[in-house]
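Below you will find the structure I want to go over with you.
Below, a portion of the complex is reproduced, with chain positions unchanged.
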Amino acid sequence: MLALDDSAIARDGKILILAYDHGLEHGPTDFEGLEERMDPQTVFDVATHDAVTSIAVQKGIAEGYYPSYEDDVALLAKLNGTSNLWMGEPDSAVNCSVEYAAELGADAIGFTLYGGSNHEIEMAEEFRDAHEAAREYDLPSVMWSYPRGQGLKDDTDPGTIAYAARQALELGADVAKVKYPGSRDAMEHAVRAAGGPNGTSVIMSGGSKVSDEAFLKNVKAVIDAGGAGLAVGRNIWQRENPTELLDALEAVIFEEASVDAALD
Amino acid sequence: MLALDDSAIARDGKILILAYDHGLEHGPTDFEGLEERMDPQTVFDVATHDAVTSIAVQKGIAEGYYPSYEDDVALLAKLNGTSNLWMGEPDSAVNCSVEYAAELGADAIGFTLYGGSNHEIEMAEEFRDAHEAAREYDLPSVMWSYPRGQGLKDDTDPGTIAYAARQALELGADVAKVKYPGSRDAMEHAVRAAGGPNGTSVIMSGGSKVSDEAFLKNVKAVIDAGGAGLAVGRNIWQRENPTELLDALEAVIFEEASVDAALD
Amino acid sequence: MLALDDSAIARDGKILILAYDHGLEHGPTDFEGLEERMDPQTVFDVATHDAVTSIAVQKGIAEGYYPSYEDDVALLAKLNGTSNLWMGEPDSAVNCSVEYAAELGADAIGFTLYGGSNHEIEMAEEFRDAHEAAREYDLPSVMWSYPRGQGLKDDTDPGTIAYAARQALELGADVAKVKYPGSRDAMEHAVRAAGGPNGTSVIMSGGSKVSDEAFLKNVKAVIDAGGAGLAVGRNIWQRENPTELLDALEAVIFEEASVDAALD
Amino acid sequence: MLALDDSAIARDGKILILAYDHGLEHGPTDFEGLEERMDPQTVFDVATHDAVTSIAVQKGIAEGYYPSYEDDVALLAKLNGTSNLWMGEPDSAVNCSVEYAAELGADAIGFTLYGGSNHEIEMAEEFRDAHEAAREYDLPSVMWSYPRGQGLKDDTDPGTIAYAARQALELGADVAKVKYPGSRDAMEHAVRAAGGPNGTSVIMSGGSKVSDEAFLKNVKAVIDAGGAGLAVGRNIWQRENPTELLDALEAVIFEEASVDAALD
């Protein structure tokens, strides 16, 4: 594991990833009502907020827009991803090599694993190659660890989320991005499953847009549970002005503020 | 993204691709009534028209005929393609390596992606390899971004076309070739989905032969919507004398003429 | 395309391939009644006839018998092929690398493509590799272009044969070996589909044994249609003394004789 | 075969592997009731007991925790493994390359083979690559030889276990880890099937937690049958204080003690 304290994608061992790969994963419908967000520049601008420790994008977005922002935000190159036109068992195309990500100036790589899918084994082996290549460039790896597919009844069950965190640890990911399992206790279980203080760091995946307070309470629970932070997408860039929420997230994640204090 | 302004396959940031891979994709039936067009030389002759900024052909055609025309037109080497004898889910064989295309004098590569097909993931990974190899030769990549296959009801639905344009952006294509989504508004949506001015350029795919006026109106709508131009095949080379239409296309695409002025 | 005029497997731009891979493709039953032909030496002897411009065999036959004949006949190394014990969709194993064929002294490579088979795409990609490797050794490639498999009703339909010839052109084969489509007109259509004079050369595949006159008439029609010649197997080596027919073929193919004159 | 006498993972030709890959293979449920064992450090501490000749873990665990223990215990890098979310025929992802395992300081590699699974052949070929690469680093290979999948009725049948041991020998594993076949005689049969004294060493796989006496009796039977030792996981680290049992195992395995003496 690479220590988050020295990592280009963390600050003081805490992480806030601004995720922006929804155009590939969900398609243009995610931009309904705020079409200007289809222009990546508007989201890179958001990413310059101090709270954001990296922006996660696919190769094409990095190639087109990161050069203007490389002094302002770290790049988390999401290596795999697939459109939701795909009708097969959950799977994800490897759209970018580690070598190319490094050329684009990536500070870390991101990789999805769908545990439980018919493609789990193939994806794990693709992760192996990415992980070992990333080590040669000293790039940390963040695993989107999302059990999904045949046989999975409930993908936010605490046991499933803990398993997802454990898979990330055993396979060598430095950070595990998991769905929120519903409570601080369940999150603590996942953090422990990831090996504890010296293991894989666990962060919560933001999910669809909810109220500020509800969202911040979950984030606070993650931090209190020993989680390293958050990856957030729609909850931020689907707002016209996300500064206020980013300020609040900064307080909760990096300054140990309570939700009430953060919302003031 | 590579800037189209400097690109060998664009002029003033605008594109007109003469596509001529129908012999592989559709077979000899596309030449019915004008059999001399089966001789590639006759189409390369058409491609010398000033309006044409590149000709898109498969490896064998490039190998056999491009040497006589390399001073007259840029070569867009279409790397994958498949006969319509194929009965499986939409897929496309990679018939040419980037290295070999470069040896043949290619100025850009072309690659089909069938989003939504059972082969989408495999094709996206083949595109990754082609895209990254093309970058080493400084060749731009043009994606034929055609959602197709199980689960796709309507492949010219505006949302589908916008998704197709977005996939091209996220995966790193410099140009997205998409079907016409039916209106200027829908095309504008696709252009924005492709990231806007600094993103992936969007061009319209010509489709089957229609009347000059109807065709030019669509092209004009594409240009007005911020599209970079057109890829046209049958609408040009299925005519005995395509000069007139090429003149008109040149006016609409490169000189901002109206359809009426162009047809005069 | 490589010009046939300079090719080691043509004479004056014309081709007569003696094909002898039936032991693999059809099995020993093809030798019933003339068992001595199972000894490749007897067929290599036939190939020393002036009319024959190359002999097409699999790797093992080339390895065992070609060394004694390399001064007498050109070697067309058939790279893929499969026994008829195979019960799956039409497919063909790649039994020999281009590198190894070159070591064996091959003057050209041969490759089967089953357009329309469930394995078409895989075979096209294997052909790509073979074709591009062959270019490095300056070896022409001959495609056995045989549409076959699910969805193919009639594999000698003129449209199908023209499509087969076109596929060979688009994929970069120097010579297309196709079944006889039933008439000179249909053959002419196929020759044009292959790009005409500067495109891929088209030759007829011999098929099962028929009468001399019927056979020669077809060959004559191919030549008159602009075809480059013939690949023949059983019609030659299933005879005890094939010299007479080879003399006649030589007259028809290389000396523009009529069938009547050739049979005299 | 590499002689166990010189091996870094054996002592006096005897082996006690502490296996700790259950977090991946079974998930967090294996830690119920003793959650602190999810922290690998607590198990590495156990592994420092003199009786343990190596600890078997996946890449991520080795990467995160082995650096602090490399002077205290040998590392057996388990190269493949899969979560039990996987619903397909038994299979195992190759999560770590031999090269990377060597970089992590591995003293041996571990590899699962599911004989009888639909993936047996693919796994055997992956083992070939791992085995031959390991030879270049002089690393012994331990095969988890577990017949499983369609057609397997009883995976602890003496004939099946003997077959599992034989497969390990024929494929080149230095050590075969097999399930206990139920009796000393059956174990002796397996040891002989593995080639006897100069062949592959056979060790018993611990299985789920049972009483000390029952467990030690099986281990004693293995040693008496000529087996080289034991791989144990849950029977050790699911205890709060495993020292006593490790002391007993040390007596039985390395000091030829009886079960009664060992339990005193």
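So that you can tell them apart, the chains are marked A, B, C and D in the order they are listed, and the count of residues begins at 1 in each.
Criterion: contacts are C-beta pairs under 8 Å (C-beta built on N, C-alpha and C of every residue); 3 or more make two chains touch, one makes a residue touch a chain.
All figures in this text were calculated on a predicted structure; none of them were measured in a lab.
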Homomeric assembly size (copies in this file), of which only 4 appear in place: 5
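Basically, only the chains that are shown with their structure count from here on.
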Any chain in contact with chain B as well as chain D: A
Rotation in the CA alignment of chain C with chain D, degrees, nearest 5: 145
Homomeric contact chain A-chain D: same or different residue positions, threshold half: different
Between chain A and chain B, centroid-to-centroid distance (C-alpha), Å: 35
Residues of chain C whose C-beta touches two or more other chains: none
Category of the chain touch graph - line, ring, star, complete, other: line
Every chain pair in contact, whichever chains are involved: A-B, A-D, B-C
Footprint of chain C on chain B - complex, ascending: 21, 23-24, 27-29, 31, 35, 38-41, 57-61, 63-65, 81-83, 85-88, 91-97, 99-100
Contact set on chain B toward chain A in their complex: 1, 115-116, 118, 120-122, 124-125, 127-128, 131-132, 135, 147, 149-152, 159, 162-163, 166-173, 189, 192-193, 195-196, 198-200
